[in-house]
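Below you will find the structure I want to go over with you.
For this view, one protein chain was removed and the others were kept in their places.
For clarity, chains are labelled A, B and C in written order, and residue numbers in each chain start from 1.
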Amino acid sequence: MIIVLKPKAKKKDADEILKQISSAGLKPLYLPGTERTVLGAIGDERILENLHLDNHPLVDRIDPILTLYKMVSREIHPKDSIVKIGSLPIGGKKCALIAGPCAIESKPQLLATARAVKESGGHCLRGGAYKPRSSPYSFQGLGVEGLKLLKEASQKHDLPTVTEVIEVADIEYVESYADAFQVGARNMQNFRLLKELGQSKKPVILKRGMSAKLEELLLAAEYIVAEGNPNVILCERGIRTFETAFRNTLDLNAVPYLKKRTHLPVIVDPSHGTGLKELVLPMARAAIACGADGLMIEVHNKPKVALSDGKQSLSPKEFRTFVQNLKPFISAVNKTV
Amino acid sequence: MIIVLKPKAKKKDADEILKQISSAGLKPLYLPGTERTVLGAIGDERILENLHLDNHPLVDRIDPILTLYKMVSREIHPKDSIVKIGSLPIGGKKCALIAGPCAIESKPQLLATARAVKESGGHCLRGGAYKPRSSPYSFQGLGVEGLKLLKEASQKHDLPTVTEVIEVADIEYVESYADAFQVGARNMQNFRLLKELGQSKKPVILKRGMSAKLEELLLAAEYIVAEGNPNVILCERGIRTFETAFRNTLDLNAVPYLKKRTHLPVIVDPSHGTGLKELVLPMARAAIACGADGLMIEVHNKPKVALSDGKQSLSPKEFRTFVQNLKPFISAVNKTV
Amino acid sequence: MIIVLKPKAKKKDADEILKQISSAGLKPLYLPGTERTVLGAIGDERILENLHLDNHPLVDRIDPILTLYKMVSREIHPKDSIVKIGSLPIGGKKCALIAGPCAIESKPQLLATARAVKESGGHCLRGGAYKPRSSPYSFQGLGVEGLKLLKEASQKHDLPTVTEVIEVADIEYVESYADAFQVGARNMQNFRLLKELGQSKKPVILKRGMSAKLEELLLAAEYIVAEGNPNVILCERGIRTFETAFRNTLDLNAVPYLKKRTHLPVIVDPSHGTGLKELVLPMARAAIACGADGLMIEVHNKPKVALSDGKQSLSPKEFRTFVQNLKPFISAVNKTV
Partner (left out) sequence: MIIVLKPKAKKKDADEILKQISSAGLKPLYLPGTERTVLGAIGDERILENLHLDNHPLVDRIDPILTLYKMVSREIHPKDSIVKIGSLPIGGKKCALIAGPCAIESKPQLLATARAVKESGGHCLRGGAYKPRSSPYSFQGLGVEGLKLLKEASQKHDLPTVTEVIEVADIEYVESYADAFQVGARNMQNFRLLKELGQSKKPVILKRGMSAKLEELLLAAEYIVAEGNPNVILCERGIRTFETAFRNTLDLNAVPYLKKRTHLPVIVDPSHGTGLKELVLPMARAAIACGADGLMIEVHNKPKVALSDGKQSLSPKEFRTFVQNLKPFISAVNKTV
């Protein structure tokens, strides 16, 4: 840890801080400069955090040298982790295709969509039973009824499932009906929820918050893993920028950046990530090309009547073409469908 | 509602949509143009939302004419609402000063800080018992123990209190120990939490999310009010932008913008909003000058040893000067301390 | 054009505006609603702009129906434009590889780099003679001396060239030594420069500004084309967001979005767009996969001693591997190297 003092800091101020570093069991360093004094502390920086040196009035700023996340870091665990949703491995040679409606609306809707997903080569069914919506007057999901439909569709079409959990109290229901949890962008820093999911053994797809830095996403994953659940899959789904042409700005830079720093699998949701159906295929191709371990795609048996996000959903026929169209890119990265 | 069709839409596509508008009980309008056809629907737009016309493949875009929020809107309720935290009215002639530590750390810390707040003219004590922190390795709060200390400090120094609630399961504890709930920026769209708070009668300070548009903040407030709790106070606390000089970019434009559109009180937190102690006073003065109904300020009896956010906390002595310094600005807006 | 009036607007206010619309030669529409009145104007909206109805105190907002750009729009010119830099066609079946140093530093540097570009299969040489730098104390480029070196390298290695122009007065020099102009992100809205480039016949690579919306990029291109030079190539090079992990956030969504709306070629600069060497190859692959017509890559014969942007530059050996690595992706989009 590097501690830059303010110009007016005196030798005795530096000594005071150096003493604190020493007594925390770290090695202190004194680096007087011509205009500023810089101090260093060598050792585990997490210990030092408890000294709260950044509160010191003569400390100008502190630059950490190590990352704050540990268990999700590739420095600790260099090999790729493979996380399984049901029988579907994510993070290895297979490019995982997770597809389904934004919201579970009815039995006919879900079964028809599940069949379409399966027939076109999708590997996992998604569908929301609990929907976080900006307006209290929008459709909020079917709840447990939706979870039961998801289970039924899963069994009928032999597809593992993932569904969003938005509240600690719902974890046990979701766990008993679905094969994986999804934590949505709005809940990426709902730390209580993350901790409880750390108690489960079922995998968690953790979506990046709309204004979350990648380091914050990794720290959110650390919350889950530190509690004992190593089965976390990170998902890029678009960030909020000044650009109004798209609903969100899908940030594919996140994929190679994360893959280099963490052993966890990284998937991409170009449907929410762009909000425009015309961008789903090209951005899905790009996601694969830059190293994504899988995709999450909105498919709806009748997009025109979807209760949410119909504008960005593919029809069964469009999804079939979509999967065909991806194949050359999956081959180009030496993966398989 | 204005519905702009795509260039290739034909007369019969327009007719199909117009028929849907009619059967929903709204008045349809047909506006053929030289390059594009535009349709209109006159009546309650919330009805129309259920038709999901934005999913229609020939609809280019839809522009709502009315706002999506109703109960928090000034159009419905033109007079300022006054919300009371204990005996403290917020939203009227008094400029409310809410102050206290970021986190409740110990009895001596909280009592000393509460005394300082009271002695300098603060009206309400803040302090977090449940802390949402980016890293799982940071201090997470004292929990119920902290709530009890808050109650004790409240009684000893005759100050109403506000504290953050981060989870539905904690609502009843917070409700029994504090005078107001705070919903933090990370939970602004934790809709389940908002709905449950709508069942309470105690006031809720709702902080703007780090990347929340003001319309989304108003809709989040609508969640609480629509469930039956009209006692909502909005709080601007900084947004995330490209600027790295401050921790957040305090967006004071929000204050006059919100005050014009909603009858709810609007307060400002310049401590979190900037993250820099040197900016707290000037931005507090600016907040008052542009119409804020109150301020939320971090005060700590010993900022140098604070377990969180010490860098932006004022000491008791600094807080005393701070309050003195605000007075001419409070007078300039015809309010009282 | 749709004109939404404020709630307090009366029938006579609407009439006054409708009369203005009529006298401008457009067809007026009157749409009284239950809560708001909406007016419409059918015809060429550019005429209407001169009425400045948005200044009217009773107008709440105006929603244009048509795009503001015309000549660069695919609606006017549905077929892809192919723009030639020297003999290199951009926008067709070939995936153009433009490469070279950020700044021209010396004859040995440029010649060695040009040779490396040519040998590895690059099609065009880039190199800056005039460098816009944030700090006045950083290297500012060699000026005309650099342009002469560029010409020499071009002839020696049979590579067409592109170089940045930052000032109207330099246009004639750049035009006489290079095959294409580059307008940098900081000058995307230097409208005087754009207009003057519209007088040239040489192609212009127009880079997106750091906070430019895609519609603004298209309007900037319209400036050049409207003056008589149709040879514009758009370039995505990263936008500024809250994320600090990368120098910029390369926004690949721009590629399919622009390709759908304009006939102009679109290329991508992943070197500046990310600022991290490790991201250049994966993001270049992604750019091709989502439809880019070419790439702009920083290559330096000795990145370790580069006077600018060495951190993101590829060495000759790295560039060779880079080009090889792209080939399967270029094939997957049915293009050729």
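The rule is simple: a contact is a pair of C-beta atoms (placed from the backbone, for glycine too) under 8 Å apart; a residue touches a chain by one contact, two chains touch by 3 or more.
Every value quoted in this text rests on a predicted model; they were computed, and no experiment measured them.
Colleague: For the chain that does not appear here, which of the shown chains does it touch in the whole complex?
Modeller: A, B, C
Colleague: If the missing chain were put back, which residues of chain B would it touch?
Modeller: The list for chain B reads 211, 213-215, 239, 241-246, 249-253, 255-257, 260, 274, 276, 278-279, 282-283, 285-291, 328-329, 331-332.
Colleague: Name, in rising order, the residues on chain C that touch the hidden chain in the full complex.
Modeller: 46, 49, 52, 54-57, 68-69, 132-138, 140, 166-169, 186-187, 189-192, 195, 210-211, 216, 219-220, 222-223, 226, 240, 303-307, 310-311, 313
Colleague: So which bits of chain A touch the chain we can't see?
Modeller: Given the touch definition above, chain A has residues 2, 4, 7, 29, 31-36, 38, 40, 42-44, 63, 65-66, 75, 211, 240-242, 244 touching the missing chain.
Basically, only the chains that are shown with their structure count from here on.
Colleague: From the C-alpha centres, identify the chain that is farthest from chain C.
Modeller: Greatest centre separation from chain C goes to chain B.
Colleague: Distance between chain A and chain C based on Cα centroids, please, to the nearest Å.
Modeller: 31
Colleague: Measuring centre to centre with CA averages, how many angstrom lie between chain B and chain C?
Modeller: So the centre of chain B lies 39 Å away from the centre of chain C.
Colleague: Averaging only over C-alpha atoms, locate the centres of chain A and chain B and give their separation in whole Å.
Modeller: Taking the mean C-alpha position of each chain, the two centres sit 26 Å apart.
Colleague: What residues in chain B touch two or more of the other chains?
Modeller: Expected reply: 211, 240.
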